[in-house]
Every structure is written in C-alpha cells, then in structure tokens.
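Of the protein chains in this complex, all but one are displayed in their positions.
Presenting chain A:
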C-alpha cells in the first residue's frame, strides 16, 4: 500500500498513462498498474503513454483490455511492494478471493485474456488463467474436455481415432 517511495520504474507516484485498444477505446490508468505488463513497462519508462499520446495495443480489444486493467489495478500495490513479502495474510486472502472471482468467466473470455496476458507479458495473469483452464478440465473425459474448452464436435476422422483410443484406454474415458 505504501507505494510512493517504493520504487524504481515508479517515479511520479500517480502518473497516468493512456492505452488505446484495437477498437480505438482509450483507457487512462496509473502507470504503476500498466507497468505490470513487461511490454508496457519499457514504453512507460521511456516516457511513453502520457499527455495526449496513448500507447496503441492493436492486438487487444476494449472488452479484454478493460478486464486486463481490472487485474492490473488490483495487483499493482502488491507488485509495487516487490511481490509483497510483508503483505498481511488478509491482503493475500483478499487478492486470492479476487483472483478466484476474476477468472470465473466464460471460456472464450479466458482465451482472450490469456492471449492478451501473453502479448503484454503479464506473467501473473497468464499463469492465473492457465491454471483456471487446467482446473476446468479436472475429472472430465476427453469428450467433455472438448466441450468445456469450446472445441467443435470431432470430425468423423477424429471420432474414429478417439474410438480406437477408447478401446485401448477405456479407463480414461470413464
């Protein structure tokens, strides 16, 4: 929480930067939050994104960017404290609760988020979404996994292959 004097790359406590989504929506956000993105951090350190200029993000639409920024804003204070070694258990529990609710969303949004996190190099977000998707397939058969992850029904060729596997590894299909 005591962010102002904490750090490098953070000069000018409440410095704001503007991010522009692929559909031309402008988002104004604290530099500290945007700097959770390794990609943006470099631009921001170079003085970009301030004033009338914005940083264009041609690969991220506004719906996704808004979600990404929600994550960054929530995680920025802890990140500014260098991974929050002195964060209280309450703070950590609160972040965990936020994370759990944050990824409780439709699978297609999760995919957009993980791609954005990858493009923007936000490690924590990428890892959070990847873990969520891995959890979503827990205890499911291969067919159920396909449906959960939004794959189309298998082509006849794929189905034949799955049937052959089913004969060999019946237990995995139970």
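Assume a residue touches a chain if its C-beta (ideal position, glycine included) is under 8 Å from a C-beta of that chain, and two chains touch if they have at least 3 such contacts; residues count from 1.
By definition in this document, contacts and distances are computed from a predicted model.
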Statement: By UniProt, of "Exoribonuclease phosphorolytic domain-containing protein", "S1 motif domain-containing protein", "Ribosomal RNA-processing protein 43" or "F-box domain-containing protein", the chain left out is "F-box domain-containing protein"
Query: What residue numbers in chain A mark contact with the hidden partner chain?
result: 107, 111, 114-115, 118, 126-127, 130-131, 133-135, 137-143, 145-146, 149-152, 154-155, 158, 161-162, 165, 169, 171-174
